[in-house]
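In this view, the complex is presented without one of its protein chains, the others remaining in place.
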Amino acid sequence: MDIGLNHFLLVSLLLFSIGLFGVMSRRNVLVILMSIELMLNAVNLSFVTFSQFYSLLSAQVAAFFVMTISAAEAGVGLALIVIISRKWPKRNFLFERDPEKEKKY
Amino acid sequence: MDLFEITINLIKIAVIFLLMVQMVPLLVWVERRGSAFIQNRFGPNRIGPLGLVQNLADLVKFLCKEDFLGHKGRKGFFYAAPVLSLIPAALAFGAIPLSTPIKVEAFHWLGQSWGPYIFHFQSFVMGIGIVFVLGVSSLAVYSLLLAGWSSGSKFSLYGALRASAQAISYELALSLSIVGVILLFNTFSFSEMVTAQTGPLSFHFFGEVVTISFLPNWGIFYQPLGAILLFVALFAEANRLPFDLPEAEAELVAGYHTEYSGVKIIMFYMGEYGHMLVASALMVTFYFGGYTFWPFLTPEKINLFLSSLSPTWNSVLTAFILHGVFMFKLLFFLWIFIWVRWTLPRFRYDQLMDLGWKTLLPWALVNTVITGICVFLFA
Partner (left out) sequence: MEILFIFFSALVLYGGLVTVFHRDLVVSALHLAGSMLALAGLFFILGAHFIAGVQVVVYAGAVMVLFVMVVMLFDLKKEDSVLFSKGLWPKIASLFFLIGLIAGILPLSLHLFQPLAAQVIEPTSTKELSRLLFTKYVLAFEVLGVLLLLIAVGVAVLCRSQKNVTTS
């Protein structure tokens, strides 16, 4: 088997879909942030793949930028989560299961 | 790649890993005797000559300890953490060249001719060696975090959080202080860096070549500030004493390895000493000429001295002599690590963060900018 462009793109596609599924259907904020990181990683993989197979270095520069921005995004997102959880400790934004509430229904 | 080359390479990887692991008992002994020497005590001196067998007795003690896990602990992570602590140090040490490559001429053996080979004196060769070492050593935080969290103890968790915050903060200063050397020697690979450092100190100064014939061309003469910053940051990365906040005995029992016993704690110690080894090797390679010692011990001079031998044996002997030079420099820096540990007291946590963010980082930036301007003007 020859490993070519479409194999790498397939991996990238599957990774992106896993991330998308996580973003759309998980309830926990932290997991949603992680799934966004997964999607960004998948895009990076396709950038680097295209840059290597078509010998376009600009795509690698784009991948570099994506990495930087996603690091910044993770920093801001985590800071916001920590602040929200500190400010409203009663608010159940991480969607923990509340046994008393479930008994009512 | 034929059978001979693959076999030798596998043996080489195993030997370099064992070299790292086998340094640990030696270093523990040096640490004990050295601390005793500094504090005017005797140290271990009952078991064996000069107390050399003391470590073996301690090992037996560790092996007989009970394997304990608190009831709030998480079993899988608890056992994985000590193993994880060994991996980054081993990988990083494998990427650093310990001597010149060995060139083997073509020869006949077992009725077959074996082609010429080049064996590098390191586990694996990478073009981007410096980035690789930085990346791999930044993974060491995971083992500390996992160890602290999975123990299910407050002291462990505090130790782990301190350790990870400290490691992330000092990584910035560490990488930035290396940028100066990278700019200066214009390469990402360790062996090119060492090659650039053999020879007399010579640099361009406004178009003229200035040569100072009695000094070697080491990085320390160009980057004294960078060397100091890197050394301090490496101390913090290795969690050694002025920066051993994660395991401050007076505050946190034993930090992230409070709950560990037996062989697992030995693995943590191996990881710590492995970090020390990597740190010393980085200092030697970046700032002190690596495995060469101009003007006496350079590859060319030793080759000339051994020219009566066959080329293969000449190359092998040269590599081992230069490896001895490297180990000598390495041991010198390891001794400085031990010396500092028994000399300086521990920082307070806010002092540690101030030092990292308000002192090391700005000075590293200044160093980078000045180096860039000098390289642009003079080269």
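In order of appearance the chains are A and B, and numbering begins at 1 in each one.
FYI, a residue touches a chain if its C-beta (ideal position, glycine included) is under 8 Å from a C-beta of that chain, and two chains touch if they have at least 3 such contacts.
Only a predicted model underlies this, so the values are computations on that prediction, with no experimental measurement involved.
> Among the options B:134, B:201, B:225 or B:321, which residue touches the chain absent from this view?
Missing-chain contact among the listed residues: B:134.
> Pick from B:104, B:145 or B:234: which residue touches the chain that isn't shown?
For the chain that is not drawn, the touching residue is B:145.
> Looking at the full complex, which residue from B:171, B:247 or B:272 touches the chain that isn't shown here?
B:171
> Tell me, which residues in subunit A touch the chain that this view leaves out?
Subunit A touches the missing chain through residues 1-11, 13-22, 24-28, 30-31, 33-35, 37-38, 41, 44-45, 48-49, 51-55, 57-58, 60-61, 63-65, 67-72, 74-76, 78-83, 85-87, 94-97.
> In the whole complex, what residues of subunit B lie against the chain that is missing from view?
77, 126-128, 131-132, 134-136, 138-139, 141-142, 145-146, 148-149, 157, 160-161, 164-165, 167-168, 171, 175, 188
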